[in-house]
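For this depiction, one protein chain was excluded, whereas all remaining protein chains were kept in their positions.
What follows is chain A.
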Amino acid sequence: MLQTSPTETALVEAPPKPILQLVGVRKTFGGFTAVEGIDLDVRAGEFLTIVGPSGSGKTTLLRMLAGMDTPSEGNITLHGELINDVPPNRRPTCLVFQSLALFPHKSVGENIAFPLKVKGVDAAARKARALELMRVVRLPESYFDKNVMKCSGGERQRVALARAFAYDPEVLFFDEPLSALDYKLKKALEKELKDLHRETGKTFIYITHSLEEAMVMSDRIGVMRAGRLVQVGTPEEIYGAPVDRFVCEFVGEVNTIKVGRGTDGVWSGRDVPGTFQVAPPRNGVATDEAFIVVRPEFMRFLGPGDTADNRLEGTVYNEYSLGSRIQYQVRVDAKDGEKVMLVELSRARALPPSADSQVTLGWDAADAFTLEG
């Protein structure tokens, strides 16, 4: 998984021209540094998601991109032109707010046509364009005169989106616009948003704290932590090759085992007894102290004849249904008492209810990855 494929190499050699470029961007509020050392190239037409826990600085970053804040240091360029101090109304970018910021005293049609009214488009042309956009975001035409506050959450979402499209921006920003919706609607809108991205060919920059959302929609994901961009990569890279423990734990549940390499080159467990076969660290750093990281879905239960690179004996003491999958909590012996390992199996391969709670866990070195300890 680490080896770059031929297509990826080609991308590295001739990257698409960045539409938006951030170099050393930093933002401080008084003594507090919200965002620091951001270097990022946004490619034209891509769907980039910035993800991070709350307070990681992602909204501050977005506000700077949209022009509502100016960077304390560093440069933001659009098509190679410095836009640090260009006010939001003079940028060809548009932000879809977390609150959506729909105008409550205006109808659906008036909301969507607002940017056109700003540009001085006449009423008939405004209406025609608004109706066209309503078709794009799948709002019925009869909604044109409806009070926007009478619309449901999902409909408001579409109005906000259509209004942003009416501005005809080159880059669209999204500040967690789906966070207030229920799960099912959210899932449906995520897919619609992805389709709209493909249909319109615009550059989308999306902010969320939900990695699940990011995984579904994005071409690339940037993970932020404490004001810094820790890793930027495709969903596969973020999931399969996280650069550090923060990213790998943020991306999903993991099992970690602390290991050390002896003079004989054999890795032995620091917290769990035994020796382990370890894949070389992804970042190429030679180290003698490391973490083996195994995602629960790469763990399996070994039967009598099964083989695996690594094995651990344990006791199943809990199981949770995750819908299509089942997660098991397995207690294994550790040097300071016990350690809990997670195993996720598809429901079809679940342990029979009668099975002995004594199990053998197994995984292959190639399915795990190693991070510097």
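General remarks:
The rule is short, and it goes like this: a residue touches a chain if its C-beta (ideal position, glycine included) is under 8 Å from a C-beta of that chain, and two chains touch if they have at least 3 such contacts; residues count from 1.
Note that in this section contacts and distances are computed from a predicted model.
This figure omits one chain of the complex; the name its UniProt record holds, of "ABC transporter permease", "Imidazolonepropionase", "FUSC family protein" or "Glutaconate CoA-transferase subunit A", is "ABC transporter permease".
Per the touch definition above, the residue from A:N75, A:N147 or A:N318 contacting the chain not shown is A:N147. The residue touching the chain not shown here, chosen from A:L82, A:V118 or A:A188, is A:V118.
Set against the missing chain, the residues A:G55, A:P88, A:G153 or A:G240 yield one that touches it, A:P88.
The chain omitted from view is touched by exactly one of A:F97, A:F144, A:Y239 or A:F298, namely A:F97.
Counting over the whole complex, chain A has residues 66-68, 87-90, 93-95, 97, 99, 101, 103-105, 114-115, 117-119, 147-150, 163-164, 167 touching the chain that is not drawn.
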